[in-house]
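All protein chains of the complex are present and in place, except for one that has been dropped.
For clarity, chains are labelled A and B in written order, and residue numbers in each chain start from 1.
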Amino acid sequence: MTQVNRLSGGLIDRNSTLNFRFDNRNYTAHPGDTLASALLANDVRLIGRSFKYHRPRGVLTAGSEEPNGIVELRAGNRKEPNTRATTAEVYEGLDAQSQNRWPSLKFDALAINDRFSNFLTAGFYYKTFMWPAVFWEKLYEPIIRKAAGLGSLSMEDDPDEYDKGFLHCDLLIIGAGPAGLMAALTAGRTGSDVILADEDFALGGRLNSESFSLGDDSASDWAAATVAELSALPNVRLMPRTTVIGAFDHGIYGAVERTGDHVATLPVGKPRQILWRTYTKRALLCAGATERPIAFENNDRPGIMLASAMRTYANRFATTAAQRVAIFTNNDDGHRTASDLRAKGVKIAAVIDVRDDAPINYEFEVLKGAQVVDTKGRLGLTFVEVALADGSRRILECGALGVSGGWNPNVHLTCHHRGRPVWNDDLAAFAPGDDLPPGMTVAGAANGTLSTHGALQSGAESAAIALDLKGALPDLPKAEDAPINQTPFWYLKGCARAWLDQQNDVTVKDVKLSHQEGFRSVEHLKRYTTLGMATDQGKTSNMAGLAIMAELAGKSIPETGTTIFRPPYTPVPIGTFAGRMKGQDFHPTRLTPSHYWAKERGAVFVEVGNWLRAQWFPLPGETHWRESVDREVRQTRASVGVCDCTTLGKIDVQGTDAAAFLNKVYCNGFAKLAIGKTRYGLMLREDGMAMDDGTAARLAEDHFVVTTTTANAVNVYRHMEFVRQCLFPDMDVQLISTTEAWAQYAVAGPNSRKLLQKIVDPEFDISNDAFPFMGCGSITVCGGLRARLFRISFSGELAFEIAVPSRYGDALMRRLMQDGEEFDVVPYGTEALGVMRIEKGHAAGNELNGTTSALNLGMGRMVSKKKDSIGSTLSEREGLNEPDALMMVGIKPVNADDKITAGAHLMDASGPVDAKHDQGYVTSAAFSPSLDCHIGLAFLKNGGARQGERMRLVSPLTDVNVEVEIVSAHFVDPEGERLRA
Amino acid sequence: MHDLAAITALGGSEPRVDTVADVTCAEVPGVALASVAARSGQEAKAQKALAKLIGVKTPDIGRFAGDPVSAFWTGPDQWMVEAPFDSHEGLAQQVKDAIGDAASVTEQTDAWTRFDLNGGRVLAVLELLCPLDVRKMAEGDAARAAIHHLGCFVLCRSPGSFSVYGPRSSAGSLHHAIVTAMKSTL
Partner (left out) sequence: MIIPHPLLGPRDSSEFVYLGDASLIDRPDWQAEDAAEAFHEYAYLRDNPAGEHRELWYHEGGDRSWLVVTRNTMTHEISKVELARDVARAQGRSK
C-alpha cells in the first residue's frame, strides 16, 4: 500500500523511506513521521480497541496526551505495551501491534461488550463481582484482566540499559514551543546556564504545526533557526525527546531523556533512556496547552480527532486521516484547521460551528449554530449527522472529523506541590494558580496566553524576570496575535454514549450515574468511573467530566473542584527509575582483602550486607556443605584455622577524652582499661536495649580501636558521631572509620600462636606471658610490615586477630596458609565461625536483635551503675527487670539425632502448646561437630535458673516438636581455659 | 624490608587502566593517605602544623592544596593528607610526628581506592555518576559525593582531570560504575 494520504510540504524527509510493520502488515514512512502520522498516511485509521467495550478506535491527538492510539512496540523481551503511536518515532524496521483485541483488530470478539454496555456502566465491577469473595482472586479478576486489559507484557527481563544522571542549571525551561524558545534565547544570550527540554523529537512545539509566519519566516523555519542559534551557545543545553516528569522539592526536576527509543537497536552499553535529576535555581514552564474535545453521540470513531491534531498532521507530517473532512468547533481555531487542510488540497465537507455568530469563510461551508449529533462508520468514520440551527438534520459524508472545544493550559507541573489551578473565566479553563512550586514561573499557553505573539513575549519576559536580567529583551518576530474567544461547550445535551475519556471508556452517561449515586466530588468521580486514570491521566477528558458534574450539581466548575496532577507527567518505564541499579548492580559489592585468594580456593560466598564473605571452603569430594563446615570447625579446634574478619566495623577513637567517650557509649567501663589491653563492650540504645557489641583495644592513653558487628558498622559509627557532636560537644574525641584500611584475620586454635610466631617479627614476644588473653599492640610482620595484633577470641580457642594494611591482606593470607601447612591449617568461613561462636555461647546478631536487653543476654551486671552511659538509666526500668525475664541459655536435644531450628519456641515438657504458654524461643542453632549433636541458643523465661530442665521445642510452621534440655550457653570450654592457654 | 606483595584494590598486581574514546580511567594505588582531625581547642595549632607539612595554607572547606604532600578538607577541622606511596608509606606516622598532640591522625591509605579520570569529555561521564555540579568545579576543589551509592571524594585536579576516592572494598563496584558510565556516554 502506498501513502495515499500524503499531502505536500511538511517536516518529513521524503528523500528517505522507512519500512515498518503494524499488525504484521508492511507499510512505509519517512523520517520525521510518528507511527500515528505514518499510519494515517497509509490510510490506516483503525489503530486500537477501547478498554472496556472494545470499540474501534483511531488517534485522537498528535501528542503525548493521546488516549486511544496505544500500541505495543517491538517484540520479544523488548516488547513495550501501552506506548502512544502519536509520539513513537518511526525507524527502519519498527514493529507495532494493536492491543486489547482478539482475534484481530478488525474483528474483535469482545466487541460484544459494546452490546451489553447498559450493564457495563461505571461501578459495574463493584456491584457485580461482590460475592463470593473467594471468587474474586481466582475467577473474576483474571477474566476481567484479560478482557479489559491494556497491552500485554513479555514476562521476560528487560534487556535494555537505563542511566541516571545529574544536571545543574540556572534556568530549566520546560517546553520548546514559542514561549520556551524565546525564553531560552533571552536567557541563553546573557550567558546563563539554561536547559531547554521538550518531550518532542523536534523542538518548536506548535510552531511546527502551524502554517502562519513569524516575521519573514514560516513558523517552523523560525523555530529551526532559533534552535540553531541556541545549539551554538555553550551555556545552553538543548534536550529534545526529554520529558520533565515531575517538579520535586527545592528546585529538583525529574527529566526522562529517551536516548534510544527512536532507533531499532542500540550499541552495547548505550542507554535506552536516562533519568536526569535536574537541579535548577528557577524553572519556566512553557508546556503549552491541550485542545479539548466536545462530547457527542458516537464521538469515538476512528477518524474523529482534535482539530489541532488534524492541523499538525497536515502541516508538520503532511498527512490527513481522510481526503474529505469536516470540522466541529466552538471557536475560531477550528476554522484555522479547515483553512490549512483546504490549502493542502483536502476537501472540507463543512465547518460545523455551535456559535450562531461564527465567522463566514468563502473557502468552505460554515454551518452556524449547528451541532454534530451522531456519527456513522463501524471501523472508521463515514458520515456525521448535523443538527442545523433551524432544527433540520443534515448528513455529511467525511472520513475524518476535527473537533475543537477550546484549549486547556497544561498546568500539570504546577500541581506537583499540591498547587491548585484557578478557574479563568476569559479562558473558560483552569490556569496556573499562585501556589506554584517555589522557583517556578509559567509562560505562554501554559499560563493561558494562547496567541503566538503572547507566547513569545511572555517567554522572553518570564526568562528575564526569573533570572533578574537587566537590559533590553530580544526583538520579537511579528506573529499571530488573535484574541482569546473561548466559550465553554462541553457536550451535547441529550447525548448518552458520548465519550469523555476514550482511554477508560467513560461516557457522559457514566458521569451522570456517578452523580446520581452520590459520587459527586471530583475524587469520587474519578474512582467511581475511572475517568482520568491509566496512561493519559485524563489530559483530554478531566475537564469535561468536571464540567458535566458541575452542571449536574448546579454549581460552577471552580465550586465543584479542580483536578490536580501528580508526577509523572507521562508514563515512565520502571527500568528508567531503576537505572543501572539492577541485578548484581542493585547495590555495590564489598570484597574482603582475601577475596581473590578465597575465590581461587573455591570458596562458597554469602552476601552479608554488601559484603561477600567466604561461607565455607569445600574440598574435592565434599558433597554437602555440612561436611566442609564440620571439618573446618574440627580442624580449627584441633590445630589452627584462619578466617577473614575484616568486615567487622573498625572505628579509630582518639583524643584526650577517648576513654570518657567510650564510657558513654558502652554500658560497661573503659576508663581503667590498660594500654595494650582489649575489652569486650556492650552498647545499649537509649531505651536500654542492646544495640551492638564489640571490642575496644587501647593502643595508647588517647587512642582506642573499637570494633562493631559487620551489620551495624555504619549505624554504630553514626550513633557515635551523634553522641560526640550532639550530646557531648566539648569532649576531645575524634572518630574515623578504619574498617577498610586493615585486612584483619582471626587465627584460632591451639596452634595459632605457633603459626603466628612464624610471621610476627622476632622482636615481638607473643608468648602467653608477654601477650596474654585480651592483649593488643602494634607489631611488625614478615620483615617489617606494620601490623596490629589482638588476642581476642570469638571461637573460644586460643586465638588472635592480626591486621595488616589491606593491600597486603592477600599476601598475608597466602603466607598464613603456606606457613601453616605444618600445622594442617584450615581456612574457615562464616558458617564455621557461626558454629564455633554458638558452641562458645557468644551472642551475635541473632541475639542482639533489637528486642533484647543486657539482662536478657546474661550481661545485666555489666551495665555499670557508677557512671552515666547511653541506655543505662532506662535499662533499669521495672519492665526490663522482671524476675521471669528472658535469659540466654543453651539447649540440646534429649535425643541426639533430633534437630533444633532457630525460630522454634520453648514450651513446658507437658502442657498446652500455644502462644499463651510460650516460655521462650531459639535464636541460633547449628550442628555442633564438637558435641556431635544439634545445639541452640535460646531466650528462656527465668532461664538462668532452669539449667537441666527438660522442655519441648516446637515450631508448627516447620514441623518441629522435640524434647530438649536446658544447658549452659557455653557448650565448649565453659571455664575459658583454652582462651588463656 | 618485608616480603609481602601488595595487590591493587581491583585485585591486580598492576593498576588497571581503561580508556573509552577520549577518557581514561586509571586505578591509582600509589598514594598514601592519613586523616587529620584537630583536637579540641587545638584547631589553630593543628592547621599551622598541617600547613607547614604541605607547604601551603591549609585548604579551606571544599578545597585541596599542596604538592607533593597535599591535603583536602573532609569535615570541620578535618583533612585527609595525600602523598606518594613509595616515598610516604609511613605517612600516618610522619604526619603524627609533624602535628603531635594538636590532632588525631589515622592511617587511611588502604581505606580508599583512587581512580583518576582524564580526558576531554570527562564531565559527561561524571554527570552520570554523581550529583556534584562538576562543570562548576575548578582546580583545587574537593567534594564528597555519592557514586553508585558509595561515599566518595571527588577532587578536581584540572577541568579535564579528576580523582575519585571510593571505599577500597567496593573498588570493583566503583570501577564498574565508572567504566559503564564511560561506555554509556562516550
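Note that a contact is a pair of C-beta atoms (placed from the backbone, for glycine too) under 8 Å apart; a residue touches a chain by one contact, two chains touch by 3 or more.
What you are looking at is a predicted structure, and each value in this text was computed from that prediction instead of being measured.
J.: Which of the chains on display does the removed chain touch in the whole complex?
T.: A, B
J.: Of A:Asp249, A:Asp468 or A:Asp769, which one is in contact with the hidden chain?
T.: Only one listed residue reaches the unshown chain, and that is A:Asp249.
J.: For the chain left out of this view, which of A:Gln725, A:Gln818 or A:Thr958 touches it?
T.: Here the residue in touch with the unshown chain is A:Gln725.
J.: Could you tell which one of A:Ala660, A:Ile675, A:Met862 or A:Ala902 touches the chain left off the display?
T.: Selected residue, touching the omitted chain: A:Ala660.
J.: Using the document's contact rule, name the residues of chain B that touch the chain not shown here.
T.: 61-62, 74-76, 78, 131, 143-146, 151
J.: State which residues belonging to chain A touch the missing partner chain.
T.: Answer for chain A: residues 248-252, 277, 279, 417, 438, 657, 660, 686-687, 714, 718, 721-722, 725-731, 868, 872-874, 876-877 touch the chain left out.
One rule holds for everything that comes next: only the chains that are shown with their structure count from here on.
J.: Within their complex, state which residues of chain B touch chain A.
T.: 1-9, 11, 29, 35, 37-41, 78, 90, 103-112, 127-133, 135-136, 148-150, 167-174, 176-177, 180-181, 183-185
J.: Quick check: in the complex, which residue numbers of chain A touch chain B?
T.: Going through chain A, the ones touching chain B are 161, 163-168, 268-271, 274, 277, 279, 580-581, 585, 587-592, 595-596, 610-611, 646, 652, 654-657, 702-703, 730-732, 734-743, 780-786, 804-808, 810-812, 815.
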